Every structure is written in structure tokens, then in C-alpha cells.
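For chain A:
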Amino acid sequence: MTWKQTLTSPVGRKFVMGFTGLFLIAFLIVHAGLNATIFMNDDGATFNAVAGFMSHNWIMRILELGLFIGFAFHIVQGLMLWKMNRAARPVKYSMKRYIPKIKWYSRYMGLLGTLVLLYLVMHLAHFWVHTKDELYFGGSEVNLYERMRDIFTQPLWFVLYMLGLASLLFHLLHGFQSAFQSLGMNDKAWTPLVKKAGVAYSVIIVVLFALMPIAFMAGWLQ
Partner candidate 1 sequence: MVLDSKIPAGDLKDKWQNYKDHCKLVSPANKRNIQIIVIGTGLAGASAAATLGELGYNVKAFCFQDSPRRAHSIAAQGGINAAKNYQNDGDSTFRLYYETLKGGDYRSREANTYRLAEVSGNIIDQATAQGVPFAREYGGTLANRSFGGTQVSRTFYARGQTGQQLLLGAYGALERQVATGKVTMYSRHEMLDLVIIDGKARGIIARNLVTGKLERYFGHAVVLASGGYGNVFFLSTNAMGSNVTASWKSHKKGAFFANPCFTQIHPTCIPVSGDYQSKLTLMSESLRNDGRIWVPKKKDDNRKAKDIPHDERDYYLERRYPAFGNLVPRDVASRAAKERCDAGYGVGSSKMAVYLDFADAIKRYGKMEAHKKVIENPSEETIRELGMQVVKDKYGNLFEMYEKITGENPYEVPMRIYPAVHYTMGGLWVDYELQTTVPGLFAIGECNFSDHGANRLGASALMQGLADGYFVLPYTIGNYLSSEIRTPAIPVTDPAFEEAEKAVAERINKLMNIKGARSVDHFHRELGKIMWDKCGMARNEKGLTEAITEIQQLREEFWKDLRVPGEVESMNPELDKAQRVADFMELAELMCRDALNRRESCGGHFREESQTSEGEALRIDDEFSFVSAWEYKPEGEVLNKEPLIFEVSKPSQRSYK
Partner candidate 2 sequence: MEHYTMNLTLKVWRQKNSQEHGHFETFQVKDISSEMSFLEMFDVLNEQLINEGKEPIAFDHDCREGICGACSMYVDGRAHGPWEKNTVCQLHMRAYKDGDTIVVEPWRSAAFPVIKDLMVDRRAFDRIIEAGGFVSVNTGNAPDANAIPVSKVAADEAFDAAACIGCGACVAACPNGSAALFIGAKVSQLAFLPQGDAERASRVRNMVDQAAKEGFGNCGNIYNCEAECPKGISVGNIAKMKREYMRASVTTGPAGIRE
């Protein structure tokens, strides 16, 4: 059995999804943690310093590359699975009824993931593109904090960010515990804890992110 066979098998593909999923979950903690420095309300001084470090330090740039590979795997694999799974039921049921025990969002991971992807594209276009432009193509210096304020105070972007975060919330609510299952970790004693931790994580991360546009919009931050 080669590694290629393993990773292209149904189990291997989900292993990749779970593994990259957990990696991205870890990234979100760092991302949210760093961004939370805006709440120091020092006109973005701390935040900009941190952001500057993250985008200029070479170790961080290598890690960033890893992050992109993680995203790429998660997205490509996810789309491939979605396509394969559609093929597994060529004739659809005319009637579907939800099973009381099952969370609706578990069924829509592909859709939620696509929404999160769109959100990600928008988000990168807003922030990341400019920092790279500055870094590699001699673009003008970016004050990320000000950029945040500019974008989050525009109603259209504000609403789109909220919607994007809602998608992320449901994606995480399923994804967190699902990643453990995909890695083969399911245990009578620990899984209930994993599930609770997943809910706590998803809510905390998403609320934290959501507070950022809200804080700018509401004028809590200067």
C-alpha cells in the first residue's frame, strides 16, 4: 500500500480533510488572537505592529505558505468529495425529512464550505492582497487598522462579513468534531467533551471575529 493509495482512498481523503481542518482551526485561534489586539483601542498601534511582524518575518512567511497549502488541500479535497458523493446518488429522493437528532448544517458542509471560500476570497482581497502588494511589488504602505475601519464601516461589507462569519460558524460547529471522527478519534468517554469543546470553540472564535466589524460599526473603536 503506497501513501498515494492511502491518501486517495475514501478514508484517506477524509483524513486529509480532518487533518487540514484541525490545522485551519488552529490557525483561526492565532488569527483571532492577534486581531483581538484591536480591542486595546490604541488606534491600532499594537495591532499594526503585530501585523507587520506577521507579514515581514520570514518564519511567518514560510508558515503562511503552509497555511495556503492547507487551505488548498482542504478546498480541493472538499470539492472532489462533494462531486463523488453526488455521483453516489444519481436519482434523488423526492421527499426528504430531517431526522430529529441530526443537525441540519452537517448535511451542508459543501455549501457552507463554498460560502466560506467566497468569504475568504473577499477577505483576502480586502486585506492580504494589499500587504503583499506592499511587500513584493512596492505598493504603498498599508495601515491595516485603518483599512479595517474603512471596510467594516461600510454597510455592504459589514453585512457580507456577518454572513461570511455565520457560514463559518456552522462550518466549524460540524467541522470541529467531525475532524476528530475523520482521524478515527471517537471514544465514549472523550467524544462528548470534544463535541462540547467544538461548540465552545466555534462560538468563541466567531463571536470574537464578529465583534471586530461590530466594534467599528458601532464606533466603540476609534
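A quick word on the picks: all candidates are chains of the complex that A comes from, given by their letters.
The rule we apply is simple: contacts are C-beta pairs under 8 Å (C-beta built on N, C-alpha and C of every residue); 3 or more make two chains touch, one makes a residue touch a chain; residues count from 1.
Note that this is a predicted model, so its numbers are computed, not measured.
*Asks:* Check 1 or 2 against chain A and report the one that touches it in the complex.
*Replies:* 2
*Asks:* Once bound in the complex, which stretches of chain A touch candidate 2?
*Replies:* 1, 3, 5-6, 9-15, 81, 84-85, 87-97, 99, 101-102, 106-107, 109, 174, 177-178, 181-188, 191
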